[in-house]
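All protein chains of the complex are present and in place, except for one that has been dropped.
Chains here go by letter, A, B and C, matching the order in which they are written, and residues are numbered from 1 within each.
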Amino acid sequence: MTGCSEIAERLFSLDQAVEEFIFDGCQLAIGGFTVTRNPMALVYTIIRRGIKDLHLVCHSNGQGMDILVGAGCVKRLEIAYGGNGRYAPTCIRFRRAVETGKLEFEDYSNYQMALRFLAGSLSIPFIPSRTGLGSDLMELEGFSPEVRSEEKVASRKYARIDNPFSAEKEEVPLLPALNPDVALIHAQYVGEDGTVRIKGLTFADLEQAKAADKVIVTFEELVPRSFIRQDPDQNSLASFFVDAYVKVPYGSHPTACFNYYDYDPAHLNLYRHMAEDDGRFQEYLGEWVYGVESHEEYLRKVGIDMLLKIKASPGIGYAPGLDRK
Amino acid sequence: MTGCSEIAERLFSLDQAVEEFIFDGCQLAIGGFTVTRNPMALVYTIIRRGIKDLHLVCHSNGQGMDILVGAGCVKRLEIAYGGNGRYAPTCIRFRRAVETGKLEFEDYSNYQMALRFLAGSLSIPFIPSRTGLGSDLMELEGFSPEVRSEEKVASRKYARIDNPFSAEKEEVPLLPALNPDVALIHAQYVGEDGTVRIKGLTFADLEQAKAADKVIVTFEELVPRSFIRQDPDQNSLASFFVDAYVKVPYGSHPTACFNYYDYDPAHLNLYRHMAEDDGRFQEYLGEWVYGVESHEEYLRKVGIDMLLKIKASPGIGYAPGLDRK
Amino acid sequence: MLKYSNSEMMAIAAGRLIKDGDIVFAGTGVSMLAATVAKRIYAPRAVIFFETGGIDPALDEIPMAVADLRVMSGTALNSGLIEAFSTVGHRKLRTVAFLGAAQVDQYGNLNTTCIGDYHRPQKRFSGSGGGNDVASLATGVITFMQHEKRRLVEKLDYMTSVGWYRGGNSRQELGLKRGGAVAVVTNLGLLHFHEETKEMYLAEYFPGVTVEQVQENTGFALDVSNAKEAAPPTAEELAILREEVDPQGLICQPPE
Partner (left out) sequence: MLKYSNSEMMAIAAGRLIKDGDIVFAGTGVSMLAATVAKRIYAPRAVIFFETGGIDPALDEIPMAVADLRVMSGTALNSGLIEAFSTVGHRKLRTVAFLGAAQVDQYGNLNTTCIGDYHRPQKRFSGSGGGNDVASLATGVITFMQHEKRRLVEKLDYMTSVGWYRGGNSRQELGLKRGGAVAVVTNLGLLHFHEETKEMYLAEYFPGVTVEQVQENTGFALDVSNAKEAAPPTAEELAILREEVDPQGLICQPPE
């Protein structure tokens, strides 16, 4: 698939997109950051379809990461930050999985993970970075030598070389590039020509998308070509990087989507409460993931009252005065 | 200077900005690309003030590069492309300077120069690249060992290392970062809060600005804070990266500025004609640079007829139907 | 006498450390309040920004995460992680970062990763996030924490973010060209670092706290020889904090 200027043949349902592109054991990157713009509808579909053994490569993908880990879809995790802001200073199912030895995991920092995606997006095998020096991020490896020998796992956590351009000895750490099998991104706009526009902060979404072999984009709104091309400086990703598009309004609920809706504090608090107990967490999955047949049903469960409460105010981008305790 | 949220104390005249920040022998990067958004008003001021021995680091900065070289301001040049589109497939004064041995020069490619600025902007000492392999870009150095030992000149043109993350032997070329003393950028908008917005293609301007020790921004229009902050996703450079602002409408004439004005084909043709002969080129400099006391006088010489002809059409961004032969 | 809570005192004490014109890399929670108080009172030309890429947001409401929509609203510029972290490390900028931590040692190194063995910890925390990055790259780091013996420790279970490393010049010798720990703000007082040895010392204890209390709650020997009582929050500081910065009381609840 390259160069298609119209997207009809790349419009999928959530189930079709997951079936086509996501496989057991694949290396997966998800867009967004903690409570914002996680591709939750795709994440729920992955769980519902029983995908397993995922190798998740994350910077700070709070909510999406935690529920994938909690639902047992993840075998291996590279991560910078397993938290969800004030709603979970440490993500609860992530924490439980690490403390009970249920995960292969390895820690990096946010900048390091972002740079690794950047290197992948530039098709270069590694990139220097000045962070990590002296810390246990560089001293302690999370993965075993057996894991290291697997495909798509870096053969070393870091490398160090002497700066060949410096007269004095100067050690420079190198980070291995990431090229995930699939990246999942949620965006506000997709044009009829397939051009993707993300509003607000883009985090590492664009680097993730360009680093990945396959890219699935869910989006709030399909807009005319004339709209998306009116100001192309604002656009984020060209059509030829995208393999599947899925129209999913509120596709990142309960996380937020700038200019569309805020995070859902009631749901994030409910999640925290349910996640604290293994049994309750299974109930949560039963009610909100397995027991839900479609995204429309999910939205009916959230309810119009809440969708109106979290609706973003134009020109501000979030829901002012929302009760967020 | 950091963190100033209003720009009054950083508003300079062209002469003040050049006097304050540009010195003989400094390493200079200019924004724009061939016939577009070169910071010409600053370039003319540099020539007029007799700055010499510049070390110019360029990707494809056509018009600005050529006149700086022609006026004898440049001692040393790193360059990817010394052309100016159809108006000068090879820039004439550049070509003359190289052919007569008047320049220290070294060739890179456009991607390589852009990556070198990117590395500088990320504060990393080098960056890998897959281009250049096998070519004379990698085989032939332009600078002598004496030049190499000078400050701000890379100690080597390239380095090569074995990829430390690869089991098989794989050689990876490394490019040295660039951190010029000064970068000159021309933008369409500056907000009252100092935020810079470039419309249309940004080339390597943002990498150049973030890589440089000092940044001078000339701009078409000073806009209210409310305007520039209405859609911050569109903005290009935060105020704290900028050391001096100069308001210069038509500041990149005869090169183009998207949404404001097209290139001036008559002037580019005049330049080509004058540049072809050493004597005529001195006449050109006399008439258009040395003999002009202010940017306003320069614009009067260009004339309102031409300024109206090259005026960009809203929504299109250039001047449709302009006679460009 | 004015009444105020511990976290209000912490936010204000940290806010006072910000210099006008600083680029302040803020987290959430108390550090957000500290940054905002600083900008509204002491450092009007400070620029607040977040690791997620939002520069100088309006902050009409308190963000609950560094990716909260409130950090991308009314900003000067929205970008991404690469741009944000390369800004923290930019040599021409004076960048001050606020961090939280589970543990700090006497050289200001931080642990936000785990208690116990890394591979199978007793207790796992969020991890570095941008913590290691800003600790490596910023001009200075100010850390917030509760003052407890198990938190101010001689040896970290995991060194997530480097402060002064092993003291003296050891940070520079690692290749970290600038930066280091500026201060640790706890619920009991303000801790600074000796200029040469880079060891932590008690600079100020908050009103109502004793030096002994601080020592008892610190897991290593602490120089208290130059400690003095901190100035309590002023009416203006409290008013701005309560009425302008966090009117919903999402972070600090004033005392009953």
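One rule holds in what follows: a residue touches a chain if its C-beta (ideal position, glycine included) is under 8 Å from a C-beta of that chain, and two chains touch if they have at least 3 such contacts.
Because the structure is a prediction, the values reported are computed rather than measured.
The chain not shown here makes contact, within the complete complex, with A, B. Considering B:Tyr44, B:Tyr81, B:Phe165 or B:Phe241, the position touching the chain not shown turns out to be B:Tyr81 (whole complex). Interface note for the absent chain: among B:Leu137, B:Val182, B:Leu237 or B:Met274, the touching residue is B:Leu137. Remark: the residues of subunit A touching the chain excluded from display are 1-5, 121-123, 191, 193-195, 210, 213, 228-229, 232-233, 235-241. Contact between subunit B and the unshown chain involves residues 32-37, 59-60, 62, 79-87, 89-91, 94-95, 98-99, 101, 107-112, 114-115, 118, 130-137, 139-140, 142, 170-172, 200-207, 256, 258, 262-263, 312, 316-318, 320, 324-325.
Basically, only the chains that are shown with their structure count from here on.
Taken as a contact graph, the chains are fully connected, with every chain touching every other chain.
Work out the mean CA point of subunit A and of subunit B, and you get 37 Å between them. Averaged Cα coordinates give subunit B a centre that lies 40 Å from the centre of subunit C. Residue positions of subunit A touching 2 or more other chains, listed in rising order: 115, 130, 170, 172, 200. For subunit C, residues touching at least two other chains, in rising order: 72, 74, 78, 82, 89, 137.
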